[in-house]
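Right, I'll just put the structure down here and ask away after.
A single protein chain has been removed from this complex, and every other one stays in its place.
The letters A, B, C, D, E, F and G name the chains in turn, as written, and every chain counts its residues from 1.
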Amino acid sequence: VETRPDPGRERRKGAPEIIFGETKETAQIIEMAQSLLASTGRAIISRLPPQSLVPLQEAFRAYAVSIREPSRSMVIYSPDYVRKSTGGHIGVISAGTSDIPVAEEAAIIAEEMGCRVTCIYDVGVAGLHRLMRPLHDLISDDVDAIIVAAGMDGALPSVVAGLAPVPVIGLPTSVGYGMGGKGVAALLSMLQTCAPGLSVVNIDNGVGAGITAALIANRVAQAREHQSQ
Amino acid sequence: VETRPDPGRERRKGAPEIIFGETKETAQIIEMAQSLLASTGRAIISRLPPQSLVPLQEAFRAYAVSIREPSRSMVIYSPDYVRKSTGGHIGVISAGTSDIPVAEEAAIIAEEMGCRVTCIYDVGVAGLHRLMRPLHDLISDDVDAIIVAAGMDGALPSVVAGLAPVPVIGLPTSVGYGMGGKGVAALLSMLQTCAPGLSVVNIDNGVGAGITAALIANRVAQAREHQSQ
Amino acid sequence: VETRPDPGRERRKGAPEIIFGETKETAQIIEMAQSLLASTGRAIISRLPPQSLVPLQEAFRAYAVSIREPSRSMVIYSPDYVRKSTGGHIGVISAGTSDIPVAEEAAIIAEEMGCRVTCIYDVGVAGLHRLMRPLHDLISDDVDAIIVAAGMDGALPSVVAGLAPVPVIGLPTSVGYGMGGKGVAALLSMLQTCAPGLSVVNIDNGVGAGITAALIANRVAQAREHQSQ
Amino acid sequence: VETRPDPGRERRKGAPEIIFGETKETAQIIEMAQSLLASTGRAIISRLPPQSLVPLQEAFRAYAVSIREPSRSMVIYSPDYVRKSTGGHIGVISAGTSDIPVAEEAAIIAEEMGCRVTCIYDVGVAGLHRLMRPLHDLISDDVDAIIVAAGMDGALPSVVAGLAPVPVIGLPTSVGYGMGGKGVAALLSMLQTCAPGLSVVNIDNGVGAGITAALIANRVAQAREHQSQ
Amino acid sequence: VETRPDPGRERRKGAPEIIFGETKETAQIIEMAQSLLASTGRAIISRLPPQSLVPLQEAFRAYAVSIREPSRSMVIYSPDYVRKSTGGHIGVISAGTSDIPVAEEAAIIAEEMGCRVTCIYDVGVAGLHRLMRPLHDLISDDVDAIIVAAGMDGALPSVVAGLAPVPVIGLPTSVGYGMGGKGVAALLSMLQTCAPGLSVVNIDNGVGAGITAALIANRVAQAREHQSQ
Amino acid sequence: VETRPDPGRERRKGAPEIIFGETKETAQIIEMAQSLLASTGRAIISRLPPQSLVPLQEAFRAYAVSIREPSRSMVIYSPDYVRKSTGGHIGVISAGTSDIPVAEEAAIIAEEMGCRVTCIYDVGVAGLHRLMRPLHDLISDDVDAIIVAAGMDGALPSVVAGLAPVPVIGLPTSVGYGMGGKGVAALLSMLQTCAPGLSVVNIDNGVGAGITAALIANRVAQAREHQSQ
Amino acid sequence: VETRPDPGRERRKGAPEIIFGETKETAQIIEMAQSLLASTGRAIISRLPPQSLVPLQEAFRAYAVSIREPSRSMVIYSPDYVRKSTGGHIGVISAGTSDIPVAEEAAIIAEEMGCRVTCIYDVGVAGLHRLMRPLHDLISDDVDAIIVAAGMDGALPSVVAGLAPVPVIGLPTSVGYGMGGKGVAALLSMLQTCAPGLSVVNIDNGVGAGITAALIANRVAQAREHQSQ
Partner (left out) sequence: VETRPDPGRERRKGAPEIIFGETKETAQIIEMAQSLLASTGRAIISRLPPQSLVPLQEAFRAYAVSIREPSRSMVIYSPDYVRKSTGGHIGVISAGTSDIPVAEEAAIIAEEMGCRVTCIYDVGVAGLHRLMRPLHDLISDDVDAIIVAAGMDGALPSVVAGLAPVPVIGLPTSVGYGMGGKGVAALLSMLQTCAPGLSVVNIDNGVGAGITAALIANRVAQAREHQSQ
């Protein structure tokens, strides 16, 4: 069965094709990565199955391979690939330590789309004092959009959206057990937010959050760019 | 069909019988109220149907009748009834203005159980600065338990439970539309709280929250009482 | 019971306070609107109950009142109020005619936040040929963000996000009956999108979509602005 | 415990009995397959458990065994079995690569029921341009019914049903994570379709989609047949 | 706000545009009906709001108006409109009397698409003996597809699909109370059918069932037609 | 941690205590079984974890041990235990082969409560002709209550309850995948039955169905008994 | 549209046909009642719409009409109709006063099936002492089956099933608000019972509970009868 990665997506959409590793065989992933490397010079893989990790490293020994644990993401670069830098600036905030893998997935995508990314982790509502200072700094540092990853009660994105004058993207994570667990309460609470300017992506969809934030930041950066010319 | 209000509940449980008005005919409510007035000197009615309001006022013209809008609650006292005062202190906080009717229902029950009640309304997470000062004052004023009513995102109870060193009772309200609306997201977010010491009651159950908080406060007050003797 | 509209929100957040009319008495709405007019020169009301319409028109006869049917929204301006114009550009697309009231709610908010808004209505997936031309024009006209309102199958936002190189905000509407009706299937389908750069708000939350899109567009416009200076 | 495969089903219903492998022991499957081979000359097994694969190949070494990965389906033929060819024509389209196993399950059943099957895979809404040409060819080639397999947003079947003048069968697949994942959003979106002439089967039920499409195509083919005589 | 009924749908899809009355103002419906009458000579309206009935009859006094109670459907014909007759044959079966309005909605659409329709009502599983004879006659009369409408337990479509050698379309109705009520159990039971060749449409979607069945029957009829020439 | 099996239950309730094996350690099960053997001469274990099977056989080598595959149930008898025979008669019907393990669990309990049990398996609605004869025989043989086990569509219990003049107990099984899978559609369809005299137990609760049916049959048998004296 | 009440049901099933009033026009109900009166001498109507009450009384002025408020049920007898008396004995227990209408519906059906019915109302778990004495008397009075109606927490049926040595039928009622309201928690709690011998019917299905209990009691009574001959 053949696969069709979409090399034209970056040009068309401003966002690269990303290989969704989870439901694929190692051989399929390798084939798709080779195809993308040939056409675009880079292959990004998300939700890489653990058992595919070593075979992929073997297969792409001749390439620069970047693995960012604990996000289960991998990026492979052709020797001559130069990642662009757009000037966009993204903040990525996590409520707990368990939300970090998903937060990192978002951060990686935003970086691959050329953004500068500032991460602030483990500052959830059980101890809000930890949030205030770094959030203030982030805003002062002219952040273009903020991603807030949270599981369990999902309260942090609403708190941040009540404070920061930029678009906030709620990123629920599948952390939590019992009723409303696995991110359901977090997602619903974000959808029900009473704070202005919070939009959401699905549970654990770091890729979607990263692309959205980067599309925003890159558009702003492009306008800024024109300005400085 | 006969009704059986339970006059012994206050003695047995420390919480009075309360007439749940919603599914009852006006005649049934009057009959039950008369029975409770005869045995305990007071009748408390919650979720009173609008059409029963005037007939009840008529029927109990000879009594002291207290109606606390917008909570749909009514309390009727025998002429010689003296409400006890236990010395317990309860805080009732609401996130939005729409949560006030349910918050008031809780406050009324706690007062009828002899507690002093301090209310702080409309201090939700879209503007957290409004919360800090009055919450600090409440804690300094030796509050025994805090009820936090919130609909929509339900984030405020988790924030309060992260800050206050007393038992917090989350009271979700049926405010909000769309997915997770009618209090569902609020309840789930409270159940998933990552803050310590937050327990919950069902959506719009101001009665349940009021009784729980008052049972706590009265027990503390009783111990305090013994002390001051 | 007192109400506390938040006049500082526009300065703090870049988005104005909006009076949520649905659960409020007419008198409460009038009071809040007067307070906001006094402090900011404008009052925006969403989800206005039909029975409040005439009393509000009466109450604000001395003001410029803008009512945009069928969105159930009203904006009241002080005589000397001048709406700012930021230079941001938003597209609002609807799948069916039944989605227009919610789409209009989003458009109004974005306009009140100073954006130019282009609307394209009734171009759903049952006849995709209707979408192609106006979407192409919209992109050529340098749109900063696109809101796509859709009920029932909710397929249109994914189609648009697959074609347009700007952030897309999915706005599910409560149109549809049977299983997945009232916007549930639409919201879930948008959350599950396989197209890049689509974030969502809750069902019928035109206000949330409008604020998010305008925050994006205004940030881009501000950068553009600096450039043209 | 005895099993009762139904050899008369093909004659009675026009659709063969199919052994549902998932919840059966290897021995049970072998016994049922032998029984069907004896009575009808063919045994079709769906959702074959991986551990049953080799034992079944061993057991039926003397037969023609067709295994079509990645669908987990197996067909065993008696040496003298000749598959009929009805002249019916079915299209099977998949949105993503992950939907292919379920799409293949449908294709196999339709082929075993005598249809010609044309497959078009990986043409989802994130890149609709890939769909247009092959869909046009399929319609020109007088297809009698089209099955569209899609997970995640489930938007493709509505798009196809908006374009093709034949019955479309939506086949949701259990692809996707988070809220509405495992095919739920896809199924609901198909049920809520605003395109005409789309009916659905349950998530991952390739067998049901294949039988339905083949019943349609075979009835049309039979009428055509009569014509050409 | 303008409306865009799609007159080309019949030519493109083989199924006519149908005005969904439920969420529309009377004036909107009249305008759309006039537009369709002008272009195609016929306007079909489903789920007509009761209050629109008389105004519509008034507005189209000069036309042939067919109202088929209890289905809430209306068809308006230009004086010179001649409904085609394709030769397709559809069966419509209902389990209970409460399912008849939805069954009738399906029957009307199939008739407007040129099919002959045979109805068998009130033959549910509480008395299966009532089904056997008329079902047998229907099959003998060369029916091309059968729609089975059922609420509550939704068992009848599976029974019919186990007996009839033609495609069966399950049409769940919103009949039933308690858990699984309003058609949910019926729909789920049909999706879980263990009988071959049953596909489904959403709860109360008589329009969808009618179009699907008629598309099948008309394709068969067209092949038959060619034959008889 | 100590366990407290309830030896008095049979005397008090007419139904024996049953050890729920699923969530227990092997050592706990052995200890509880020994306790019940000592007090009542018999120990019944349901949902025995596979890994506990051999250790339990070892531990009770000196006893009569009855294991009835595929139900995951075990009964251990003291050497001198004599099972009573009440004269009650139960029918147990299953729709598919996959429902047999749960049906068997019900049969075992009814036998241990002294009933005669007649089993009819694999007679679901995809081939109703298989049901008619044995059901007729069962009724002629004076059955006191009938248990019908079904997964997937859950249609068979409604069909049987429409035909048999005795109480029918619907026993949904966790067979089926996709929406409404794992027994959900089956349970809901049974709850929504339009046939008279069908009550239900939870999914896979063969124990509950067996006890209910045996309580009915034993009460009838006892009345019969008195008669024959 | 014609209706087909089933006069043979009582003979075939031992339970009479019952007209489900809720979704029917008054004229339809009258027609069906007339048909049943003609064939069986009695017509039973459940869930009678309030607006049909007076017209029905008018229509059947010449008959004995029994209306049992608050159950929304009506029974009409031919002048010469004599209700049989089987000797079966049913208990009907309700947890609260709000559950009484549904409990009464069950009681009426059991009486019409010839049983003696003993009712015990308003004895829920908030005051279990009220239950013990009357339950003990009921068991001593040789009750054959017990129906327990409960909304909200649904705990009472499990308590009764833990105490009474006869089959218990759980009858959840749609009493309760918030999460798990409208009978959902009650039904689920009954399905999850850890007490032996409890089967359930759907929420508010008093008819189903009454028929099931009466089928049990009548079968026992019949055996008793034979005995006394």
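Quick note on the criterion: contacts are C-beta pairs under 8 Å (C-beta built on N, C-alpha and C of every residue); 3 or more make two chains touch, one makes a residue touch a chain.
Note that the structure is predicted; figures quoted are calculated from it, not measured.
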{"item": "Selected from F:Ile90, F:Leu131 or F:Val184 as touching the chain missing from the view", "value": "F:Val184"}
{"item": "Among F:Ser71, F:Gln192 or F:Asn205, residue touching the chain not depicted", "value": "F:Asn205"}
{"item": "Missing-chain contacts mapped onto chain B", "value": "9, 12-15, 144, 162, 164-167, 169, 187, 191-193, 196-202, 208-209, 211-212, 215-216, 219-221, 223-224, 226-229"}
{"item": "Contact footprint on chain F, counting only the chain that is left out", "value": "1-4, 6, 9, 20, 22-24, 28, 172, 174, 183-184, 187, 202-205"}
{"item": "Those residues of chain G which, in the complete complex, touch the missing chain", "value": "95-96, 124-128, 152-155, 158-159, 162-163, 176, 178-181, 184-186, 188-196"}
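In this text, only the chains that are shown with their structure count from here on.
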{"item": "Touch-network distance, chain D to chain F, counted in steps", "value": "1"}
{"item": "Common touching chains of chain D and chain C", "value": "A, E"}
{"item": "Chain pair, B-C or D-E, that carries the greater number of C-beta contacts", "value": "D-E"}
{"item": "Geometric centre distance via CA averages, chain B-chain A, whole Å", "value": "44"}
{"item": "Distance between chain centroids, defined by C-alpha means - chain E, chain G (Å)", "value": "37"}
{"item": "Whole-Å separation of chain centres (CA-atom averages), chain B against chain D", "value": "58"}
{"item": "Residue list for chain B, restricted to those that touch at least two other chains", "value": "126-127, 178-181, 184"}
